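Complex shown without one protein chain; remaining protein chains in place.
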Amino acid sequence: MNNTIPDTQTYASLPDEMFVIGADDTLAEEIARPSITYWQDVWQRFRKDRLALAGLIVILIMTVLCIVMPLVSPYTYDGADYLNMNSGPSLVHPCGTDQLGRDQFIRIMYGARISLSIGFIAAAINFVIGIVYGGLSGYIGGRADMVMMRIVDILSSLPSLLYIVLIMLIFGSNVGSVILALCFTSWIGTARVVRSEVMHLKHSEYVLASRLCGANTWHLLIHHLVPNAMGPIIVSTAFLIPNAIFSEAFLSFLGIGIQAPMASWGSLANAAIPVMQMYPHLMLFPVLAICVTMFSFNFIGDGLRDALDPRLKK
Amino acid sequence: MKLLEVNNLNTSFSIGVGTVQAVRGISFHVDQGESVGIVGESGSGKSVTMLSVMGLLPNYAAITADSIRFDGREMTQLSPRELRAMHGSEIGMIFQDPMTSLNPLFTVESQLTEPLRIHRNMRKAQARARALELLRQVEIPNPEARLKQYPHELSGGLRQRVMIAIAVACGPKMVIADEPTTALDVTIQAQILDLLNHLKQTTQTSIIMITHDLGVIASMCSRILVMYGGTICEEGTAREIFYAPKHPYTWGLLNSIPRINGDPEEKLIPIKGTPPDMLMPPKGCPFAPRCRYCMPVCREYMPPRTVLSDTHAVSCHLMHPKAPKVAREV
Partner (left out) sequence: MLKYICKRLLAGVLTMVVLITVAFFMMHAMPGGPFSPSEEKNVPVEVLERIAASYGLDEPVWKQYLSYWNNLLHGDLGISYKTVGTVNEKISGHFPNSAMVGGLAVVFSLLIGIPLGLLAAIHRGKVADMATLAFATIGISVPVFVVSLLLSYLFSAKLNWLPTYGLDSWLCYILPVLCLSLNPIAYIARQTRSSMLEALEQDYVRTARAKGVSELMVVAKHALKNALTPVITYLGPLVAGLLTGSFIVESRFAIPGLGYYFVRSISDRDYTMIMGIVIFYGMFVVICNLISDILLAIVDPRVRLNA
């Protein structure tokens, strides 16, 4: 402890110190910790979460690789090397080749393009629909809000696999219908979060105060709604990305997702099942890619949630 | 006779960035049947003091004390089990926010009879009868119906009455009320204070009233401790604190309450600045940065405790014989 009570002798011999200098306003008003903005604070906390940071780095590397590799690699996703069929990992083919002699590594990279873009696009669409729908519902309120929320209730109680499979069958097996199927209801979570934030905001004192100062709706939305609701929205979006990737892998694994000769991680794993015993590398790498990506996104999501949740502050 | 005696209590919390020294070496006592008020701003350590005494702080809190004696027993030596046997039976607690202090998923009856069944081994019917009696005692109308209700069906004032009923259920020797009226409407505040006063007079229970509102203290307490920055800066009888305060912080507190019969032109004098950050408490007197009478020594050394009478003591360098004589400006 740095606080010392002077002993009697010292205390008695302190006459020079005994005159009033008064309050030090600068000292009194000083806030001991340096002030930083909310997002700086979030980033500080996110950065301290090593798993989340590692996840972010893995995803960034994966993104760069899946964009660059197909451009510079001598192989293509459907180019067959008949001299090297079913070969194990080697210097020429780092992840081996499949039954037709196609380079597994480049196929996984193409798969990564599909998985990551499906993940990001689905999350972005959900983000927009969720904000608009939830925002409108909460902002208008009353009867419109009730009807909109009942629609959401009904949609969310439909089993997802059913309409995903139906949509895939109606619109054919391609990336577009996978995204459509995934976006059909996954915006509901975001919409509910946005709605409750908007409802909450409509009745909060500081929004009233801002209104009294003459703020218009846009100002309120941009300066109050966005910063306040962003945390939960970002977290729910962050978890949507792995869900979308997961669902795509699942559909392709079922054989109703991405079709040959194009490859996605799910369809690569599916194709490897019959030969799994003989050529385990064909199964290993796509599955590894899926798991690493899922881990990374889940770590990022966890990290974001912890960083954005003000209750865990300090 | 001393019911509670606390000697040199220190409480600190380890959090990621460092250690918060919430309570720094405080000593006080409470006599039997006496009501003591603890005043101070938010963050001055008043709630933490009482939670430390009770042993109700989370386990990342480090509590050290030379001694905490309650009713002749040394509380620092008690096992968690023995301590629990005291909670709710010998010491009752009332908390600040009645909206969150009751469990939303249990009925009033279940929560009110719980201490009776734990400490008095009462059967269900017996506990229920006692609960009804308690609800009447805290002046809740229609107690039979209220017993079956859940907290969300009660108003804030009613919930606080239920909290009081829970606190006094087993006839405790001491009740600690932690800002019991802060979250309530002004009219309800007065009712709750009346109720506490009434209970004090009828049951001879000691009451420790924690508050930042000197008005509340004035109507309830015979003795007052003024806390600032985790230390007691002044203590004395209500008379001494209100009519002969010695610490500049106490002056500041008194100057910031409006008086109903005062001059309408008179301005309230706020205490400028904010309380110290207990992560990095000031080296000397915690109030020095905000004190109008601060001296160089105040920034360097903690002031020693100066005893002015049997009941009145103050920790301020202005009590030094060589210090300039300053008086409270009213």
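Annotations
Order of writing sets the chain letters: A and B. Residues in each chain are counted from 1.
In the analysis below, contacts are C-beta pairs under 8 Å (C-beta built on N, C-alpha and C of every residue); 3 or more make two chains touch, one makes a residue touch a chain.
Treat the numbers as computed from the prediction; the structure is a model and nothing was measured.
From the options B:Ser101, B:Thr231 or B:Thr250, the residue with contact to the chain not on display is B:Ser101. Only one residue from A:Ile59, A:Ala269 or A:Leu308 touches the chain missing from this view: A:Ala269.
Contact with the chain that does not appear here is found for just one residue of A:Val20, A:Met199 or A:Leu254, A:Leu254. Remark: the omitted chain is touched by one listed residue; of A:Ile61, A:Ile170 or A:Ala209 this is A:Ile170.
Although one chain is not shown, part of subunit A still touches it, namely residues 150, 153-154, 157-159, 161-163, 165-167, 169-170, 242, 246, 249-250, 253-254, 256, 266, 269, 273, 276-277, 283, 287, 290-291, 294-295, 298-299, 302. In the full complex, subunit B makes contact with the omitted chain through residues 54, 56, 80, 84-89, 92-93, 95, 97, 100-106, 111, 114-115, 118-119, 150, 152, 163, 166-167.
Going forward, only the chains that are shown with their structure count from here on.
One simple way to say how far apart two chains are is to compare their mean CA positions; for subunit A and subunit B this gives 46 Å.
Within the complex formed with subunit B, the residues of subunit A that make contact are 1-6, 11, 14-25, 27-33, 314.
By the touch criterion stated above, subunit B contacts subunit A in their complex at residues 15-17, 21, 24, 272-274, 276-277, 279-281, 283-284, 289-297, 300-304, 317, 320, 322-324, 326.
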